[in-house]
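Here the complex is missing one protein chain, while the rest keep their positions.
First chain written, first letter: the chains are A, B and C, and each begins at residue 1.
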């Protein structure tokens, strides 16, 4: 129980041991390798890779990105090389690093989620994040994430097909996030992550057309932080499994807010684009914060917001 | 059918005739009089006054406002002088201006909404905006706004008790905004306005307490625009009654986006705090935009976004 | 009387001490009518973050040359941005806002703590014909650049610091009763941290001396429209700090 720098930040989320509570959010850090010039990947809590599907996917056509006030819209549409390519080409390169790799999986049907889970079992990945909340694909995606029953069904299927820890990633585009959190917990999720992107839109007033090729897109970045923090707080109060908080985290102060709200770990997403060192700098800032306050373990923050 | 400057911007929303399509959002422009040093109230499309209840209301205690990235949180909690004071003291002062006054009403029960509607009938106000979406009060408020049945019930009750045009103001904190829009339309709403504030939160990392006295608050300002625009587009596609769009409008370009998405009129809210001339400047900017494009009536923009 | 919103030109923006700056701007439309205790509301960027205006008391004002002096401490993003303003730049300045102090009495006592000393400078100057006494409190010596600012305006300056590095060691409200015993003041004006104002109000009530306090609250609009800034009043009604205040008679506030 010696408290050294590493112990101070170490967390264990549903059996996934991380050196820091700062993960990278799916779709915002590639496969990690893209940022290896900037960030020592061994210093990242966990890398959550881009949403992965059974077959390779080309994603959406047309413009895919638009900046908004303090945020951005994306409509990538889950472009990814497919699970086989991931296992054969990408995972071996990632395996050289001492960092847990979590695969964000996305299916068109409940069965596809199960197949993905089965395929990724025993491939060296540390866990699965079940993406039932992608707003950028026609089938599956968000449809599963806005209805408690289908969300639970997907999670049950994944749990049945894998021995890996399963994180259910929730969509913020719902009336009652606590209900969704409870549904996936009851279905066996080992942890819950949120928020995925809000659904947003932008229109080009010169062409009278949507800015994004896919009309609507996923809205992320600091702009969404107040909604994300509120939902993390609501979800964490509704479930017993650990919650991974994300949505607009740019700084250690933001991360601390999420942990006080109830997150056992956090992920930085859009921040990576703005500051390529974000994942490591946020962790360093949390360590400084703990030190300044005489705390010796980051878990001492979790859920400690005093609403009395 | 001469197209002069006024005709160009004039709109008629459910019988409420406005000189411009730019209204001021409830709670962000007081009773209008507060901004009369800056804005010629006769040049405002319509003034929607602060949420009004039967009895005077002190609102929430503790801190009520927090800035967020490109936005703000508020937890005013419907502080207002009550409907009698409004009718006796405030309305007579507003009546001196040639501008439609719309009262935003809020009740704890369905019956209270009805009583407010009955009381405001024939008092000189131009219309009622039914606030079933206030996130800052315990009873009523948002509870009515996140369930299609209760929303419809409130609207039906109000319609039964007034001869005034009734605008139903929707909450964005729902899974399916089109469903809500259809429900209030079916219940007789003459128009729909959206979005009210998103539900957000901020935590003070020094005190480990929520920044706002009321823990959570209403989130508004340019940060929310992508969500607001998407919802206005979805709602406008779902109903036939006119839609009043709001949420983060700062400039004429923003307003044009909302109109292209399907809004027949717009409201500026948080923008007033940043630029006290916003209500009039946005209208002027829309006029310039129409002129540059050789259009002669603002209605030519409504719903014209081409998603094909 | 009319509030306005102008692009004020920066004349000077310089460090006074530590993290406290003096900003002088030209804004004739505001300077021409501003009264002590009123404030301005500054928009610090054309971009959308930080979004809201920042309220700052008018610390001094020259109607003749149309200038306003503001004294601010760097505490966050907005005030940090303020430090970047260079002479010749402009800043979007809304004002004058709020109600200001009521100039009454013949033997005024001013009580100021920390940045609460800013608006009292202009108030002290307004009392030139019947010079005010000032009791000022700060954390330490470094913070007490204020005496220079009041020298020549207030003949009697009493000082307290939290650490005793200059003046009396303690708070203004520790010293205040003694001062009131020794000298006859017929009005007290106070501005500073909430606990200080609460203490001053209680002491003033005990000594039956009329007292005005200038409150601070988080503000969005600054003009009475948003109700962000209201505080509980003794009448049962709530007051808007931005328009009913920031200056209140102590007995109007439900402490």
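Convention: contacts are C-beta pairs under 8 Å (C-beta built on N, C-alpha and C of every residue); 3 or more make two chains touch, one makes a residue touch a chain.
Keep in mind the model is a prediction, meaning the values are calculated, not measured.
Asks: Omitted chain: which shown chains does it touch?
Replies: Hidden chain, whole complex, touched shown chains: A, B, C.
Asks: So which of A:146, A:197 or A:272 would be touching the chain we can't see?
Replies: Of these options, the touching residue for the absent chain is A:272.
Asks: Going by the contact rule already stated, which one of A:63, A:182, A:287 or A:304 would touch the omitted chain in the full complex?
Replies: A:63
Asks: Looking at C:14, C:47 or C:106, which makes contact with the chain not pictured?
Replies: C:47
Asks: By the contact definition given up top, give the residues of subunit C that touch the hidden chain.
Replies: Residues of subunit C in touch with the missing chain: 45, 47-50, 77, 81.
Asks: Across the whole complex, list the residues on subunit A that are touched by the chain not included here.
Replies: Touch set of subunit A with respect to the missing chain: 27-30, 34-35, 37-38, 50, 58-59, 61, 63-67, 69-72, 74, 76, 79, 221-223, 250, 270, 272-277.
Asks: Residues of subunit B in contact with the chain that isn't shown?
Replies: Considering the whole complex, subunit B reaches the absent chain at 69-70, 222.
Criterion: only the chains that are shown with their structure count from here on.
Asks: Where the centre of all protein Cα atoms falls, which chain's Cα centre is nearest to that point?
Replies: B
Asks: Which integer distance in Å separates the CA centroid of subunit A from that of subunit B?
Replies: A distance of 34 Å separates the two centres.
Asks: Report the inter-centroid distance (CA atoms only) between subunit A and subunit C in whole Å.
Replies: Using C-alpha averages as centres, the distance is 47 Å.
Asks: Quick check on subunit A: which residues sit in contact with 2+ other chains?
Replies: Each of 69-70, 222 in subunit A touches at least two other chains.
Asks: Identify all positions of subunit C at which a residue touches two or more other chains, and write them in rising order.
Replies: In subunit C, the residues touching two or more other chains are 48-49.
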